[in-house]
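Sharing a structure here in structure tokens format.
One chain of protein is taken out of this complex; the other chains stay put.
After this line comes subunit A, so read on.
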Amino acid sequence: MTAFEVNGRKVDLEVDPRESLLAVLQDRLHLYGTKKGCDHGQCGACTVHLDGRRVVSCLTLASQVEGREVRTIEGVAGEDGTLHPLQRAFIDNDAMQCGYCTPGQIMSGLACIAEGHTGDDDEIREYMSGNLCRCGAYVGIVAAIRQVAGPAEA
């Protein structure tokens, strides 16, 4: 059995050694906010936080997260449904179109801010370039992260 926490909830599952965290989150825990766009760590749609760090869950084996804390998009808003300021900023800046990459963008954006990679907009662009958006919502995504991170450094 593999025991870990997802969004503060304890999970204890029999997992196949080949099974990805993404596959477990989706079809076994029914947390479909985490998306599959490539299954090869190339698009960022499946980004989650593992002990506070952003990882692509498609390249993270479920058996590797034993004893660790996973946070997905479903764990970002408050218990009462209050949106996180970054979620609010995504709405304010229309930082989405089809929405499929949006959860991954938000998980990566939260980490980008926490890592301090928001010195100027080019730094945000660089550190968000692992999260692809085919609709091309990048202008809004950078603006949303900027809004939450505070003004750019002079």
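Here are some notes:
Note that in this section a residue touches a chain if its C-beta (ideal position, glycine included) is under 8 Å from a C-beta of that chain, and two chains touch if they have at least 3 such contacts; residues count from 1.
Quick note on the criterion: contacts and distances are computed from a predicted model.
Chosen from "Xanthine dehydrogenase", "Tetratricopeptide repeat protein", "FecR protein domain-containing protein" or "Sugar ABC transporter permease", the protein name that UniProt gives for the omitted chain reads "Xanthine dehydrogenase".
In the complete assembly, the contact with the undisplayed chain comes from A:73, out of A:6, A:73 or A:149. When the omitted chain is restored, the residue from A:6, A:45 or A:70 that touches it is A:45. Residues 16, 18-19, 23, 26-27, 30-40, 42-43, 45, 72-74, 76-77, 83, 87, 90-94, 96-103, 106, 122, 124-126, 128-142 are the ones on subunit A that touch the missing chain.
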